[in-house]
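Note that one protein chain is taken out, while the other chains of the complex remain in position.
This part shows chain A:
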Amino acid sequence: MTVNPLALTTGYGVGVSSGYRNNGVSNSIPAGDISGMLLGGISSTGTVGAVGGQPVGQVARTADGSTFADLLTGSIGRLQGLQSTADGYAKQAATGDLQDVHDYMIAASEAKLATTAVVTLKNKAVEAFNDIMRMPV
């Protein structure tokens, strides 16, 4: 599968490599949707030309119909879950109920890694949005 360099610069590399595919179905979205602007520039078909072929104001969706905003919201929700697991272990450590020290450490490093991943994706998305906003019209 060819990786679209444009897709990677918008921080969508994870989605591309984990099998999300643009099925070519475009749905109309309200004007001004950031994810729409982002996804409008993302295509996993490997050709930048396909992006130009998309009508203005429409957004590419993944095979299951979700947008980049859905993916980001979902990953932030899962991140919240990991962090509350680590928080639960922290509480157990404070109250002396912690059975395994390594469980806490593993949960904490999982939460840290996931936070870094989500923040990296978010930074790339914001960076891409700023690039678009700076574009001379």
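The rule we apply is simple: contacts are C-beta pairs under 8 Å (C-beta built on N, C-alpha and C of every residue); 3 or more make two chains touch, one makes a residue touch a chain; residues count from 1.
Keep in mind that, in the parts below, contacts and distances are computed from a predicted model.
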Identity of the absent chain, which is to be given by its UniProt protein name, from "HAD-IIIC family phosphatase", "NADH-quinone oxidoreductase subunit A", "Flagellar basal body rod C-terminal domain-containing protein" or "Phosphopantetheine-binding protein": "Flagellar basal body rod C-terminal domain-containing protein"
If the missing chain were put back, which residues of chain A would it touch? 8-9, 11, 13, 100, 102-103, 106, 109-110, 113-114, 116-117, 120-121, 124
